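As you look at this complex, bear in mind that one protein chain is not there, while each of the others sits in place.
We call the chains A, B and C, going by the order they appear; numbering starts again at 1 in every chain.
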Amino acid sequence: MSATENKSLNSTLPESKPGSGQISGERLVELYRTMVLSRYLDQRVWLLNRQGKAAIAASAQGHEAAQVACIEATDPSRDHYLIYYRQFTAMVALGTEPEEMLRGFLAKEGEPMSAARQFPLHGAHPRVDLFNFSNVIATQLPQAAGVALADKLKGLDAVTVVYFGDGASSQGDTHEAMNFAGVHKLPVIFFCENNRYAISVSIEKQMGIESVASRAAGYGFPGVRVDGADVVAVHEVTKTAVERARAGDGPTLIEASVERLLPHTTDDDHTRYRSTEDIEQMSKRDPLLILAELLKRRDLITESQDEEIHDKAKKRVNVATDTVDAEAFPNVDTMFEHVVENTRGHA
Amino acid sequence: MSATENKSLNSTLPESKPGSGQISGERLVELYRTMVLSRYLDQRVWLLNRQGKAAIAASAQGHEAAQVACIEATDPSRDHYLIYYRQFTAMVALGTEPEEMLRGFLAKEGEPMSAARQFPLHGAHPRVDLFNFSNVIATQLPQAAGVALADKLKGLDAVTVVYFGDGASSQGDTHEAMNFAGVHKLPVIFFCENNRYAISVSIEKQMGIESVASRAAGYGFPGVRVDGADVVAVHEVTKTAVERARAGDGPTLIEASVERLLPHTTDDDHTRYRSTEDIEQMSKRDPLLILAELLKRRDLITESQDEEIHDKAKKRVNVATDTVDAEAFPNVDTMFEHVVENTRGHA
Amino acid sequence: MAEMTVIEAVRDTMFAEMRRDDSVILLGEDVGSRGGVFLASDGLIDEFGESRVIDTPLAESSIAGVALGAAVNGLRPIAEIQFADFMWPAINQLIGEASKVRYGTNGVKTAPMTVRVPYGGGVRGGLYHSQSIEVLFAHTPGLSVVAPATPYDAKGLLATAIRTNDPVIVLEHKRTYRLVKGEVPVEDYTIPIGKAEIKRPGTDMTLITYGLMLHYSLQAAEMAAANGIDVEVVDLRTLRPLDADAIAESSSRTGKALIVQEDTPAVSISSEVAAIIGERCFFDLDGPITRLGPPEIPPMPFSPIQEAAFMPSPEKILDAITKLAEV
Partner (left out) sequence: MAEMTVIEAVRDTMFAEMRRDDSVILLGEDVGSRGGVFLASDGLIDEFGESRVIDTPLAESSIAGVALGAAVNGLRPIAEIQFADFMWPAINQLIGEASKVRYGTNGVKTAPMTVRVPYGGGVRGGLYHSQSIEVLFAHTPGLSVVAPATPYDAKGLLATAIRTNDPVIVLEHKRTYRLVKGEVPVEDYTIPIGKAEIKRPGTDMTLITYGLMLHYSLQAAEMAAANGIDVEVVDLRTLRPLDADAIAESSSRTGKALIVQEDTPAVSISSEVAAIIGERCFFDLDGPITRLGPPEIPPMPFSPIQEAAFMPSPEKILDAITKLAEV
């Protein structure tokens, strides 16, 4: 059973999952499968952009471990996920099929998140409570506080996970959201994927401190920094945060240090602003290589099993590409739907 | 020589002022004079509201010590002050004459800050670099960072002091301003007058922490909490912050704990949301009484000198009231001026 | 039926809707024990408690953003922005986000939220407690904007807003809160979004307006009637979507159109109403499409004489009526 199948809306946590903070070898391999699939799909999307078929793409390459490990610690059947455009792997991990992902990038009919009205990965998932209303940085954070507030009022023990980048930490909305969540001790996990760049703006120009996580103290809840290439560590800190939230003890701010292995988007050229050494250095922190090494060291997979995983992922991506490439764009007429309830347009 | 005269635009720091962090007995008495004058003027304004002459008033009663002591540590001939509506005493300390203050509340011709276009105390001072563009909470904080940025580019050693309340600390703008100032190590002092209420919203509903000052750590500069009824202490921490800023070492966040002795404004009734005990307790922290006691204990003034100070202030306020009460409202025609340069109106 | 003020109608409606539906909550600055700065929520916290009547931190973007998140997750929040002048920090969450939730998710998510905003001048509010903010909202697809001017309309439109499955901005004119009284049925009713109402029938001219200006216009119409000019007064009530049919029908019938508003005229509601008339009634009109508004200066001076000079008044409206009637 592949990780994606495993993570569909109605699954509960897999039985094989051990107690808090620990993750089984079996699950580690599943997460690796998801990461490999995500990586090939991500590369394909980049290629489709170069072929002029995908208008724009942002890549999760380098962020994969943090994304799968965080989701592994949550429960997709009841939790909420407010993502941003770099959550490519998270979407795969939450059960979005490769065809569905590609429909986003190619703006094809049947695109699940927004019927291809929005940029890829934007909109709302039809099966999991995962959404991303806009491209506007940090707006999702106050929204996450609101989602969690509703759960609290309804007496539910769901957790809301909201993702954002280091750049997003500078927005007023980020502050307002954390402050609100702190006052009301809301079940929110603020998950920052710190790749040290906001497009070209490096972390030193973004903030006068080292760590985003240190800001949590100013809101009255814990902040923790974790190596985002370390699946086990990310899973553990997230699990702790999830338990805290479900117990009614309030938010946690998690900062996962990750690398953005590619330029900001297909429109960017990071050699304009990153030094050759910087690019070389960070490339060594590829989470796929790190996890593959761990799995082999722990004898969880063999070299040939690894190859098999790669082959399977590649084939899956090829099949999906062929399918979606042949599909049509949405009918013009559908663009008048869903402006407000029960109307077409709304003058 | 009264404190107000002493503090006009072109004065330099008075010679009698001792080294950093200390304040002479003589100056303490001057500050007391300013506080007493401010108090009577403030009470008068409240009365004028009850008489239907002043549309609205916010009072600085309870905040006086913090305001005079902060300004005493700065240099009005070169520094910038971005105030908010509760800076009544600060304006007096910076040399605004009682007549000028009253013209604001009575919206009379010759009102110095905005020609009576704005609420009292809003606009810009014609002689000192003190301004308050709007009633919108926290907008002054990013502006202060900009003012300081300009000084830094110009190579000036001026300090920018920006005032705000505990409620204002929740705004996104507050975060963005502190973050920007932290990145650029700007010569700004963020001066928070924490009176534990934002209109009716108590501090527990405003933030999940005890102290606003603790947030400075999240921006990479010092934060300090001080008893805002203690003139000596506020002066000392501000002096340190001023020196830090002038030396190019960056911002400081000062949080002065003060009491709001009156309701939020003349439109408010604080018995709706404050308990009798709360009101009784806080009334004991009247900074005027505290400073008067200190001055007497230190033999800096006698009982009769104190009475004289009070009498003089009362008379000054009476004279000003009579003068301004008799003045006219601004001519209708002036309302078309200064929309943009060189136009009357601008369609 | 009971006679009440606009603010009483707003308060009663919030009580009724919160009793009717557990998922309705109110959040904003000072809405709790203070009862709101205009006392619109006086008593609500006593009946519904702190979990449904939430005193928020002083941060409008989060008020709107939290309301949006809660709406998406099954509640029907009423967010109160204390004064329209303090709406700007919330714009990103409202214009940028809430308006496009349904469209941007192809209907998977919806945002049944109401934003109540006291607006408008003539209250000695100076530059920052007097503003009209309807323009941007009325421009934005995906939003509905209502501006009731009477207690009856305040109740009916607020109830509709709360029950609507999309974001609705409710503009409440501060000056009408205690000034305007009227009969309000005790029983439940709603008023559809998008329907203007003829508040005074007439034959010589159509006067189109909304908010406080409705009342000044009705006064002016009575004065004009004394001079033999019979003015039809149309209350827009909804600013998005505008009731183009009602505007066009009345204007074509009377042959003359005067649009009165408190907001500064350039690129505003009155512009759109004029454009609708210019496009749809062109061959039926016998006079220029006329607009009356304040001067193009920041709304509005604190000084009382200047504030009065800024605001349209019954007298100024009468002048405009008389002039247009003479064309």
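Here, contacts are C-beta pairs under 8 Å (C-beta built on N, C-alpha and C of every residue); 3 or more make two chains touch, one makes a residue touch a chain.
The model shown is predicted, which means the values in this text are computed figures rather than measured ones.
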{"item": "Visible chains that the absent chain touches, using the contact criterion stated earlier", "value": "A, B, C"}
{"item": "Per the touch definition above, residue among A:107, A:288 or A:324 touching the missing chain", "value": "A:107"}
{"item": "Residue of C:96, C:255 or C:304 touching the missing chain in the full complex", "value": "C:96"}
{"item": "Given B:26, B:204 or B:337, the one touching the chain that is not displayed", "value": "B:337"}
{"item": "Positions on subunit A where the hidden chain makes contact", "value": "55-56, 107, 111, 114-119, 122, 134-138, 167-168, 170-173, 198-201, 205-207, 267-268, 272-273, 329-330, 332, 334-336, 339, 345-347"}
{"item": "Contact set of subunit B toward the excluded chain (per top definition)", "value": "80, 82, 113-115, 117-118, 122-126, 131, 133-134, 136, 139, 141-151, 153-154, 172-173, 176-177, 179-180, 183, 337-341, 345-347"}
{"item": "Residue numbers in subunit C that touch the chain omitted from display", "value": "61, 85, 88-89, 91-92, 95-96, 99-100, 103-104, 127-128, 135-136, 138-139, 141-142, 240-242, 264-272, 274-275, 277-280, 282-283, 285, 287-291, 296-299"}
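Here is the rule we use: only the chains that are shown with their structure count from here on.
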{"item": "Chain whose Cα centroid lies nearest the overall Cα centroid", "value": "C"}
{"item": "From subunit C, the most remote chain by mean C-alpha position", "value": "A"}
{"item": "Whole-Å gap separating subunit A and subunit C, where each centre is the average of the chain's CA atoms", "value": "41"}
{"item": "Approximate Å spacing (C-alpha centroids) for the pair subunit B, subunit C", "value": "37"}
{"item": "Subunit A and subunit B: spacing of chain centres that average the CA atoms, whole Å", "value": "46"}
{"item": "Where subunit C touches two or more other chains, by residue", "value": "56-57, 59, 61-62, 89"}
{"item": "Shared-contact residues (touching 2 or more other chains) in subunit B", "value": "170-173, 205-207"}
